[in-house]
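First the structure, which I've put down as structure tokens, then a few questions once you've had a look.
Here the complex is missing one protein chain, while the rest keep their positions.
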Amino acid sequence: MNPFSVHGPRNLRGVIWMAVAVVVVAGGLAMASLLPEGSPFHASAFVVSLAGKYLAYAMLALSVDLVWGFAGILTLGHAAFFALGGYAMGMYLMREIGARGVYGNASLPDFMIFLSWKSLPWYWWGSEHFAWAALLVVAVPGLLAGVFGWLAFRSRVSGVYLSIITQALTYALMLAFFQNGLGFGGNNGLTDFKDILGADLHAPLTRAVLLVVTGVLLAASLLAARFVVASRFGHLLVAVRDAENRTRFLGYRPDQVKLLVWVFSAMVAGLGGALYVTQVGIINPGEFAPANSIESVIWVAVGGRGTLCGAVLGAILVNLGKTLFTAWLPEFWLYGLGFLFIGTTLFLPQGIMGLLRHVRKPPAEEVTPEVSDTQGGEA
Amino acid sequence: MPVNLPPLSRRAFGRLALAASAAAVGGMWRTAPARAAAPTGEPIRVGILHSLSGTMAISETTLKDVMLMLIAEQNRRGGVLGRPLEPVVVDPASNWPLFAEKARQLLSVDRAAAVFGCWTSVSRKSVLPVFEELNGILFYPVQYEGQECSRNIFYTGAAPNQQAIPAVDYLLSEDGGGAKRFALIGTDYVYPRTTNQILVNYLKAKGIADADIMVNYTPFGQSDWQTIVSQIKAFGSAGKKTAVVSTINGDANVPFYKELGNQGISATDIPVMAFSVGEEELAGMDTAPLVGQLAAWNYFESIDTPANTSFIKQWHDYTKNPKRTTNDPMEAHYIGFNMWVQAVTKAGTTDHDKVIDAMIGIRQPNLTGGVAEMLPDHHLTKPVYIGEIQEDGQFSVVWKTPSLVPGQAWSPWVPETRDLIGDWSKPIACGNYNTATKTCLGHRHA
Partner (left out) sequence: MRSACLVVALWLGAVLLPGACAYADAFSGLGSARPDEMLGAISTLAVSGDPQAGTVLRALGERHLFAAPDGGLYIRQGETCVDARTGQPVATVPDGLKPVRLNNRIRTALAGAQASMALLAPQAETRLKAADALYARHDPAMVPTLEHALSVEKDAAVRTRLMQARAATILAQPAQQDTQDQRLEAVRSLAAVGGLEARGILAGVAQSDAEAPQVRHAAQAAVSSMDWHLRAWSVAQNAFYGLSYGSVLLLAATGLAITFGVMGVINMAHGEMMMIGAYVTWMVQQAIRVSVPALEPVAILVAIPVAFVVCGGMGVLIERGLIRFLYGRPLETLLATWGLSLILQQAVRSIFGPTNIAVQTPAWLSGSVAVGGMDITLNRLAILVFAALVLGGLMLVLRRTPLGLQMRAVTQNRRMAALMGIRTPRVDALAFGLGAGLAGLAGVAVSQIDNVSPNLGQSYIIDSFMVVVFGGVGNLWGTLAAAMALGMGGKVLEPAIGAVSAKIAILVLVILYIQRHPRGMFPVRGRGVES
């Protein structure tokens, strides 16, 4: 039995509810943060920045769910796209600092000065413009995903092979970004940002606006993703996931179908990364670490693969748990995280969403199409 | 007497909270961790921001333990301002953005009066904006690359001029072997990069030619050193006395020294001067082939002073392990913590601004002799020791600076920062003051 039934396209109502909930929560927290500090409904900057971070992670989870849940590509390197989007935004934020760095140099970021760079490398060109940065945020991950996916899907790399080379991709990028010679600040990455579009990043209003923007963009991505998977194209996608060869024999081009969703997903991840950097205030090669990509897959698994809403829910809940337990049980939280992964895969194969549906409907109503056994090795 | 069992009670609280539903984030944060019964008043919270899991746990866990010990000791002595101290331990899990998040939590949720934490430079860089925004106090206990001077950070570890420069002076001296050729080997991150940049300029000023300096960087966790060690060997065969200056990051040192030993390079052939190898790292190595290799620190466990002996005894009693070693960053926390206690006592409040101002000029005896003084640039005066590795995993001091060395935030050996100083005392009150143009470049306190 394939535990991941094609329920994704049928959960329109759920997706709309989730999108509205995300916007409402983000908006509510943003408003609450603008209340005076004494007010009982005041939300501290800490809570606002945490919420922003969770929502940015939710975008990453959403992008992972798109490819894993609907195209059957288990990516172990999606954090690379997230981080690239983050770096693109980080470059802009770095340039916004201007002459307020510790060396007071208006044209070069601090890390370049102490590494004795004389001028900006070519790929920093235009990074002072927000519009260019915004373009790069989706273009760079999209382009990388395009080249990588085109090569991989064309030659029918699939299953664990694909998983491992996505992991190799993010690992190689991590090592590359660690190098100081690359011009992205090495291990320290980009940090100590001051402004975005002239607004002070540390001001409560800027934070509130950023949170709302993140919420709205997440909701929009959620709806766009839902539109993609519910369309004719989406059906094709699921067909490719469940029986790639059969789809090919019917005259479709699975490689092109996969490539499209792969690139779209990378762009969503990049956008998430950009929003993440503005609210967390640092981007460094650690974001490329293979462990991060694996974790993002786990958020999706916890929430429920192939449901879109589940990805958002999983990302938020797991990260909330991580925040709480690293503070309460600093020495034991890793056990919790480990058991969460094991427990989810053993007892909640369809994640929280599966549990919810189970509670709402008697299980007999769930009809899942049987897929060929040979596909089981690949899904 | 305040009862001091905060870690346990926090844990118990955590279990309770686990049972409770995970709703209402905002509200949850307000619930303070269970407080120890404190007859003497509202506890003062002290944040401990060290990784307990992930790659840095190997070094940082010890610092968490030493902070808990120091706080327990202070509480036994009656706390500070008659109030008990309460440690707040969090785990940033060697994840740099998580450091920023946890710093914000310690400052804005737990209202920590001071935070002791960070090890790597990137973790410090990650929390720096948070500490500046929320006007917190961070004590950073590790030797670092300098080129930074924040009003909200007290750098209790060594600046480059308190470790790297004296170490190279020693290698150049007759006793150090009179080295004429230097291989600067490091892990590729900002501390080795900056330190080596400073050292290259310094060595050139000392008349060492470009061709006699080799710089090499390796990735984190490098475990196969065969090629690099053989390169060092070849570099050392040019007919001049050669020395290695190692800024290799903690974890990669064990395989590096193993390879040195196996390829037969002994300290008398090519001495290796390390800046990141301390007692704790040696505890994981078989030191017999390393005897005579060097390290530069401001503290060694083997230094025989009454203060150090009693500190080591206290540490062994606290950890119930007579073999646990002490090291330089632990002493830095010891000095930093005691200075903070003094400053709070002097200011009569834990108010961050008042404590920051009170910190400058505070004096605290080092464990190894001499008195550390907090300078206006938030660095300390420190003695510098060169130690040789012994068979028993300890260092024996072979050289020390004749007097205490004041820390310099900005290196005079880097052209861009030649004229910069940090001075947080009035009237300058600036982290990057240019003494040539008499202007503050922007690191100013409002």
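In this document, chain identifiers A and B correspond to the written order of the chains, with residue numbering beginning at 1 in each.
Note that contacts are C-beta pairs under 8 Å (C-beta built on N, C-alpha and C of every residue); 3 or more make two chains touch, one makes a residue touch a chain.
Note that the structure is predicted; figures quoted are calculated from it, not measured.
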item	value
Among shown chains, those touching the left-out chain	A, B
Sole contact to the chain not displayed, among B:292, B:369 or B:406	B:292
From B:166, B:192 or B:261, residue that would touch the chain that is not displayed	B:261
Sole residue of B:251, B:328, B:357 or B:423 that reaches the chain not shown, by the stated touch rule	B:251
Selected from A:23, A:120, A:139 or A:175 as touching the chain missing from the view	A:175
For subunit A, the residues touching the chain missing from this view	3, 74, 148, 151-152, 154-161, 163-165, 167-169, 171-172, 175-176, 178-179, 290, 294, 297-298, 301, 331-332, 334-335, 337-342, 344-346, 349, 373-379
Residues of subunit B (touch criterion as defined above) contacting the omitted chain	52-55, 57-58, 61-62, 174-177, 188, 216-219, 221-224, 226-228, 230-231, 233-234, 236-240, 251, 254-255, 258-259, 261-264, 267-269, 271, 280-281, 283-286, 289, 292, 294, 388, 390-391, 396, 398-399
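Keep this in mind: only the chains that are shown with their structure count from here on.
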item	value
Cα-centroid distance, subunit A relative to subunit B, in whole angstrom	35
Residue ranges of subunit A touching subunit B (in the complex, touch as defined)	29, 32, 43-47, 49-51, 53, 99-104, 111, 113-116, 175, 178-180, 186-189, 191-193, 202, 280-282, 284, 286-287, 317, 320-321, 323-334
List of subunit B residues in touch with subunit A within their complex	10-11, 13-14, 17-18, 22, 25-26, 28-29, 33, 52-53, 89-93, 95-98, 100-102, 104-105, 108-109, 120-122, 125-126, 128-130, 133, 147-149, 188-190, 193-194, 197, 217, 219-220, 414, 416-417, 431-432, 441-443
